[in-house]
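Got a structure here, written out as structure tokens. Questions coming.
Moving on to chain A:
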Amino acid sequence: MIDEILNFINMNGHSFYIWTAYFIPLTLIFSYILIQRSKLKRMKKYETKI
Partner candidate 1 sequence: MLKYFHKYANPGKFLTLALPVRKIMGIVSIGVVTVGLIFALFLSPPDYQQKETVRIMYIHVPAAWMSLMIYAFIFFSSVVFLVWKFPLFLILAKESVTIGVIFTFTALLTGSLWGKPTWGTYWVWDARLTSFLVLFFIYLGLKLIMDSFSYSSKGDYAFGYLALIGGFNLPIIKFSVDWWNTLHQPASILRTGGISISSEMLIPLFLMAIGFLFLFIYILLVSVEINLKKRKIIYYKNKPDN
Partner candidate 2 sequence: MIKLFFLFLLKDFKSYLLDSNKSWFAISFFLLCVLIFPLTYGSSVDLLKKTAIASIWICALFSNLISLESLFKEDYQNGVLLQYRINKIPFSIIVITKCISHWVFTGLPIIFFSPFFLIFLSGSSSDALGLFFSLLFGTPLFSLLGMPIAALTLGATARGPLLIFLSIPFFLPIIIFGVLGVNSFNSGSYSEYYLLCAILSISIVILPYITIKILQESLK
């Protein structure tokens, strides 16, 4: 079981390329979503104040 998981993570020796290619873009996109969502919440709060 553990061997299988390790094998999967290793990806035939190409682990670095594949995991960075998935990790960096997805973090960028989702962090941008989170930033925009928090901005929207702030705006809504401000709008109700006025």
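A word on the picks: all candidates are chains of the complex that A comes from, given by their letters.
Simple rule for what comes next: a contact is a pair of C-beta atoms (placed from the backbone, for glycine too) under 8 Å apart; a residue touches a chain by one contact, two chains touch by 3 or more; residues count from 1.
Computed from a predicted model, the values in this text were never measured in an experiment.
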| item | value |
| --- | --- |
| Complex member touching chain A, one of 1 or 2 | 1 |
| Residue numbers on chain A that touch candidate 1, as the complex places them | 8, 11-12, 14, 17-18, 20-22, 24-25, 28-29, 32-33, 36-37, 39-40, 43-44, 46-47, 50 |
